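For this depiction, one protein chain was excluded, whereas all remaining protein chains were kept in their positions.
Chain IDs A, B, C and D follow the sequence of writing; residue 1 opens each chain.
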Amino acid sequence: MPSSKDSRAGGGRLRLRAFQALLFVLLVVIWYVLTSPTLLPPIYFTEANQAAFFFGEPVKVFARLWQWFVSGEIYEHLWVTLVETLLAFLIGTVSGVVIGLWLALSPTASAVLDPYIKAVNAMPRVILAPIFFVWFGLGIASKVALGVTLVFFIVFFNVYQGVREVSPVVLANARMLGASPRQLLRHVYVPSAMSWVFASLHNSVGLAFVGAVVGEYLGSAKGVGYLIHQAEGFFDMNTVVAGILLLSAFALLLDWAVGLAERRLMVWQPRTIETERT
Amino acid sequence: MPSSKDSRAGGGRLRLRAFQALLFVLLVVIWYVLTSPTLLPPIYFTEANQAAFFFGEPVKVFARLWQWFVSGEIYEHLWVTLVETLLAFLIGTVSGVVIGLWLALSPTASAVLDPYIKAVNAMPRVILAPIFFVWFGLGIASKVALGVTLVFFIVFFNVYQGVREVSPVVLANARMLGASPRQLLRHVYVPSAMSWVFASLHNSVGLAFVGAVVGEYLGSAKGVGYLIHQAEGFFDMNTVVAGILLLSAFALLLDWAVGLAERRLMVWQPRTIETERT
Amino acid sequence: EKKDVHVAVGGKASLYYLPLTIAEQLGYFKEEGLNLTISDFAGGSQALRAVVGGSADVVSGAYEHTLNMQPKGQYLQCFVQQGRAPQIAIGIVTAKAKEYKSPKDLKGLKVGVSAPGSSTHMILNHFISTGGLKPSDISVIGVGLGATAITAVKSGQVDAVSNTDPVMTKLEQDGDIKIIADTRTLRGTEQVLGGPMPAGCLYAPVDFIRKNPGTVQALTNAIVRADKWIQSASPQDVLRTVPESYLLADKALYLFSFNKVKEAISPDGVISDAGARTALKVIPTFNPEVKAKEIKLELTYTNEFVKRANAKYK
Amino acid sequence: MTPVLALERVSCTFLSRDDPSGRYTAVCDTTLAIGEGEFVAVVGPTGCGKTTLLNVAAGLLKPSTGTVTVLGRALGGINTRAGYMFQTEALMPWRNTIGNVVAGLEFRGVAREEALERGDAWLARVGLTGFGKRYPHQLSGGMRKRVALAQMLILNPQILLMDEPFSALDVQTRQLMENELLELWSADRKSVVFITHDLEEAISLSDRVVVLSAGPASHPIGDYTIDLPRPRDVAEIRLTSRFIEIHTKIWRAMKEEVLKGYAQQQRQ
Partner (left out) sequence: MTPVLALERVSCTFLSRDDPSGRYTAVCDTTLAIGEGEFVAVVGPTGCGKTTLLNVAAGLLKPSTGTVTVLGRALGGINTRAGYMFQTEALMPWRNTIGNVVAGLEFRGVAREEALERGDAWLARVGLTGFGKRYPHQLSGGMRKRVALAQMLILNPQILLMDEPFSALDVQTRQLMENELLELWSADRKSVVFITHDLEEAISLSDRVVVLSAGPASHPIGDYTIDLPRPRDVAEIRLTSRFIEIHTKIWRAMKEEVLKGYAQQQRQ
């Protein structure tokens, strides 16, 4: 029963956005100053333009982004990466939820498989990439697979724990009300583990992008990761940074969608109690 | 109040271990059969020894492992990798918990920083490696940093959500009992979020290893990742697999330690009720 | 015969594979009736794996891998050459350059290679052996092929570096290193390795070549044409032809490197027997699994297609 | 006649997970049979094992020794013939009031329309019309209890297991609910096990009052048949002299027991 501390009116929301924008501008300015060869005496680096070599220069980065969209050259790559990301996200989430539920609910299977799951999670994906290429080819599928191996575990571990945190009384009540195992799953375990799932989804969004880009980076003919790889070959850090920024923006978009779903599905949660204030 | 379904006596535990061992042997046998060029007609691959090229051969892999330990050549590499992993795990966990707590408890900071955290999480670590090398050098530090960027987010997202799931009544009660914000943190938020933390730790263990190995893979002079990378240059898949297996074994060890801590710290949880059975 | 050919390459933008890029940009593959997909990989060994695994048909990569693969029971054959020198250089940081006289002065130093076990490592080992040093006399650090390699040198984490272009040119231009061995030139290659050595090639599983001679011929034709085009092209021509994104970062750097490696680019795509023998001599010392006696050298390359291509495109 | 629900020599010993030697026998050697259409109230000092017994009867807890039979058959898993109203809060927090009330119907595959209709009727019966859209955390304690009551009763189970169902209600609402329950019970011969701390409530509702001893190792120490005439009005019956007589008798027995138990616990 905490007080209505973080209820935020429209005005607060606007101020928040302003804050965020300010912070963004500030960061860009710092970035600009630090990477501009002429503005400052070199601080961290011994040479003037070394900072730019590693971090790119904001003006050129934004020019790059602008040019990508104006020339339209980015769309095909972006499309590929987004498709890979979304597929990895969806497949990883669904399989993580399904297998997480399964193992959480069948103690024997989980006890037997537990070490295998943990061992697989400890395997470096980058090194496994060639095997993915063999199994899934060089197209979208292998990148999706790589992304899935990242997303799956995040979701899996949370679902697994979330299910085991179900209130024993609520569970017993549902059983007494005649819920079949299937209905228990749908009406008790899943809703109860929902906030665990969402916590993992916020993390998964990012890693789905990472999976797609790294997959492309390791071997591909298209995609933002491919562009980044090409640019790296010639130390074109501006393009690298532009690619990363572009993907970050889309990651935020996807995360916003996840947040939307979360707010819709979690209305029942007793967060803060809102009394009307005048 | 579920029945005492998964209470496991000593006998059950033994059977479980036997099962797991059996499964392991089975997997090795399948691996052996599928990669042995002479045993089977090629199924998936067109050429007989292609499978061995990608997956190694169990006999040679175990020989490799044996030889590593007998000659003692592995210890120095293993040591480096383990140190990196442990440091990444510890630093990532601690920072994830601390920042997770901080942001969960200060709504303004979290609202402002939220998009930045999510954007950073979506950045492909592999591509950022050069920057880590600039900042942290080619030694242990840069691998630790890479591992931390993986572990941190896993822990962070769970702590953040875990804190917000604290029962409002328990929280109110503690406040009424005179807990200062600091005490609330220590005596309410942290214990309440503990099962969230542990769920993330089981995942982090794996990713700490991934971070260390990938870091070594990208540039290093020592470590299991270095050995793997070197072997890859010679297409020596047996060594690669041996390295991965070795690390998996250590990941299981670390996970077991985490599980031990979990069982100690979570005794209070109302899981299954155990009645004495005769 | 395959019309849709999938080529795997590790680091497509590199000058090592300039003929491939040129042939693609000038539409030579299309003119040969091929529909080419070029997948770019993080490294040459990854590209090779893609072909062995069957997800790509042809590798654009270093010749030496055909030798490395034979003990694994993988028979790959090189059918056209893009470069005739490994295009790897070794440099020592300027601070240490003064004390450096001969390879044996590298003793005890930390040397960066792109990856342990890679060609840069091999060339380095061979180079120090000319000074009477054993591989264990230096400590080798994997520093990657790109910005990480530059970082390692500039931040003083390595004393010397063995790497490819554009890393070496960049470091050279910035004055961070002094080149002490250079297989980007024919003469340098002769010095370090005792003979020419095939570098960037197109190769494919022997099976593939047997089953698709027409396709292979078409690929060879395109590359040979590109080889020849480069020989006669001015730097400006090259700048105009390569994708713009290669030049974004530093046009001067690209040009500088190009001039440096131009002579290492094969003029006609022919793989020289001498070159193959150099490889056979060098590689077993580095990769003990490759035993010179067991290697069927004749299986590792063929000039059959190149001859026909040269006949067609004079 | 076979009883509808029978606990035969049931004992429950709890183990503690962290300390295997630490065990606590809550209920010991308890036999209890509830016939068809019988309304049995169980009273006993706090912590004696009433909830434990109910959990055993519901099939949620396996007794350490002893057997549970339902309609003559040994109880394996959940007691499907029973509805259970828990002492603690057991509503699904992710379902609003009406959703919680109709949950059981939904599980049984009743059509949504019909379920909602019956759910609304039940909300009205427990005095919560208009609160259908609220989530549990937006209800008061007594409201949640009433939702739980409706949730159980809507399924019309043959056996009702009720653990202090009305303790969070004000006296008037409680009487309304009690009458509601009696009406339902008399209509189709349900068997009821009703735990309460209110001896008046126990007597005014039931056919039999079972008194449990203080824990540990609690067991029935008294079984009083309530021969008050039916139908009863719970408010009026309390004023009859027979009621007061019975009340005094049971009261005395209990008082002794509680003081004993209290002393016992303090000595431990």
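Rule of thumb we're sticking to: a contact is a pair of C-beta atoms (placed from the backbone, for glycine too) under 8 Å apart; a residue touches a chain by one contact, two chains touch by 3 or more.
Small disclaimer: the values here were computed from a predicted structure and weren't measured.
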| item | value |
| --- | --- |
| Omitted-chain contact residue, chosen from B:G12, B:P107, B:G139 or B:P191 | B:P191 |
| For chain D, the residues touching the chain missing from this view | 14, 16, 22, 43-51, 87-89, 124, 127-131, 133-134, 138-143, 146, 164, 167-174, 176, 197-199, 254-255, 258-259, 262, 265-268 |
| Residues of chain B (touch criterion as defined above) contacting the omitted chain | 169-170, 172-180, 183, 187-188, 191-192, 194, 267-270 |
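By our rule, only the chains that are shown with their structure count from here on.
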| item | value |
| --- | --- |
| Centre-to-centre distance between chain D and chain A (centres being mean Cα positions), rounded to whole Å | 49 |
| Chain B and chain C, separation of their C-alpha mean positions in angstrom | 38 |
| For chain B, residues contacting two or more additional chains | 1-2, 54, 130, 134, 217, 232, 271, 273 |
| Two or more partner chains touched - positions in chain C | 49, 53-54, 146-147, 151 |
